[in-house]
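Written out below as structure tokens is the structure these notes cover.
Of the protein chains in this complex, one is absent; all others appear in place.
Chain naming follows the written order as A and B, and within any one chain the residues start at number 1.
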Amino acid sequence: MADLKTLVVGRKDAVDLDVEQELPHELMTVNMGPSHPAMHGTVRIVLTVDGERIVKGDVQPGYLHRCFEKESEYATYTQVFPYTDRLNYVSPMINNVGWAMTIEKLLGITKQLPRRAEYVRVIVSEVSRITDHLTCVGASAMELGAFTPFLYFLKCREWLYTLLEEVSGARLTHSYVRVGGVSKDLPVGWTDKLLARLDEITAVMVEVEAMLNQNKIFRDRMAGIGALDREACIKWGQTGPIARAAGLDYDVRKDYPYSVYPELEFDVPVGTTGDCLDRYLVRIEEIKQSMRILRQAVAQLPDGPVMIDDPRVALPPKTDAYNTIESMIRHFKHIVDGIRVPAGETYAFVEGGNGELGFYVVADGTGRPYKAYVRSPSFVHLSTASTIIKDHLIADVVPIFGMINMIGGECDK
Amino acid sequence: MSKKVLDALKAKFGDAIEATDDQHGDETAFVKRDKLREIATWLRDDKAMAFDAPVFATCVDLLDWRPVSIPHTPSTNTRPEYDGAGPRFEVCWQLRSTTHRHRIRIKVRVTEADPKVASLTPLWIGFDWQERETFDMYGIRFDGHPDLRRIYLYDEFVGYPLRKDYPKEKRQPLVRRPDLVGDH
Partner (left out) sequence: MLELVTSKLEDAANWGRKFSLFSYPFVTACCGMEFMSVAAPKYDIARFGAEFPRFSPRQSDLLMIVGTITEKQGPALRRVWEQMAEPKWVIAFGVCASTGGFYQNYHAMPGADQVVPVDVYIPGCPPRPEQVLDALILLQDRIQRKDGHSQLRLKREKIVMRERAALED
């Protein structure tokens, strides 16, 4: 304290100002609290900083722990679909599809789903993946000061939300997929609207890429920041755009293909350095690849039913349920007891917006899961955050956090 | 899909593998608790196994495990009904190999009185937070974990909520409005 006094009060003479003095420095604890402007999720980062440089970071999630697993144990298998929507709430269809695939694996009906149902699932999943990447890139750009790409991407996202609302009835939390197919067929003329919108989104993406890709400020803030190399990615269990940006060529759609992905042609973008700029570029490229998948899927979309014809799993058609007693009882038992899944356990996984999203379900023969564990990619990715932000500036936490794309609902389940 | 992994495990470790299971395309190996670290290290380092990527770590609480059979439907379940005598928790880890593209699930059975198991975080750093979550939700203590503390819940929380005997709606509030009337 005495030193500080000399520093402040003692420098009265002009000659003192020429003398360089060693300022007292000690490590400071700064809290980036659970409520902060980065609108990705609510997480608390306790930073120990030396000036602006981070010495140690302690990331504390759990501020959005909404007990998905405990709620699932008390809900029937179909009632869990709304809970899965709210896991990765920017790409809800993919979570729905993942849960449906796990239950179908337990029931053993994976190969018996109607082709149209599989194609519709792929179409809505890819639309959800595009909304996920648009939100991630838009919000990250806004946090770095680029407000215009955010508004442009939100405009595109609104178009996609309107399309998904026509399909499922809700803009954000759809609960559209069911065990054995999807709940409703696509509306008439929807695929044409989708293709028209994809062209418009391509035009907007050209504008945004022109604004960001060669922008010196953007590149300076993103390049070389938060790099994680390929070996570290494997050890930390990273998947999705973060792993691909580091050079790890792992995409569940290509390596463990599911649904109708083997019949669709697309590329998997892989980066080199694993820093924030590569993650951004990988996401932009993935949007383009998703649009490619969508165009092919719409062209190959077959006719037919969208729900499996199996009374153990599907609800009866409404005309039957109102007119015959057997169908009414079947409907009643499905809603009240749930789909009865034979006892066993399995782990099924899909390529979520953030990486390998998996569900480990233990079934006990009743209509409610005994245990439903979500392997959430955001949780695994956020665990690397404490290591990545070391030796960066406080301002670098913003692009790192943005490009990790930690979705609070998925991370904290 | 990865049956040869199970065969190799049984061939190398024999007795330490208590049981193996193969349902719906997932291979599982039940491992004796004191041999866990050794087996996991072999799974990571052996060239034919090369399990280098962690997938998930969790636990199953068997307290209410009374499976019901569905008429005319076969089930793949091999676990008997829980009678209160045997181990209550099954701690699971799932591993993946980037080069050979096979997967395996390792399980260790622990009792309620002694819920301790060796941590696999020193081998795969990706299990760090997942083991903390399992500790937070089920109370399993991982020996050798660098920083075992609660991750989702706050430190003042008493109990382990995902255990079957914790009621779903039992809240432990940290703060309430001073003028709030009634019990919430």
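Going forward, a contact is a pair of C-beta atoms (placed from the backbone, for glycine too) under 8 Å apart; a residue touches a chain by one contact, two chains touch by 3 or more.
Quantities reported herein were computed from a predicted structural model and do not represent experimental measurements.
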{"item": "Contact with the hidden chain (one of A:Asp58, A:Glu71, A:Asp229 or A:Asp320)", "value": "A:Glu71"}
{"item": "Contact set of chain A toward the excluded chain (per top definition)", "value": "33-37, 39, 41-42, 62-67, 70-71, 82-83, 86, 89-90, 135, 139, 151, 154-155, 157-158, 161, 171-173, 408-409"}
{"item": "Touching residues (missing chain, whole complex) on chain B", "value": "152-154, 161, 166-177, 180, 184"}
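Throughout what follows, only the chains that are shown with their structure count from here on.
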{"item": "Inter-centroid spacing, chain B versus chain A (mean Cα positions, whole Å)", "value": "25"}
{"item": "Residues of chain A touching chain B in the complex", "value": "60-62, 65, 67, 69-71, 74, 105-106, 108, 234-238, 248, 250, 255-256, 312, 340, 342-347, 356, 358, 360, 362, 364-366, 370-371, 373, 375, 379-380, 382-383, 412-413"}
{"item": "Parts of chain B lying in touch with chain A, wherever the complex brings them together", "value": "23-26, 52-56, 58, 60-61, 64-70, 73-77, 79, 92, 94, 98, 101, 105, 124-130, 133, 137, 150-154, 161-162, 168"}
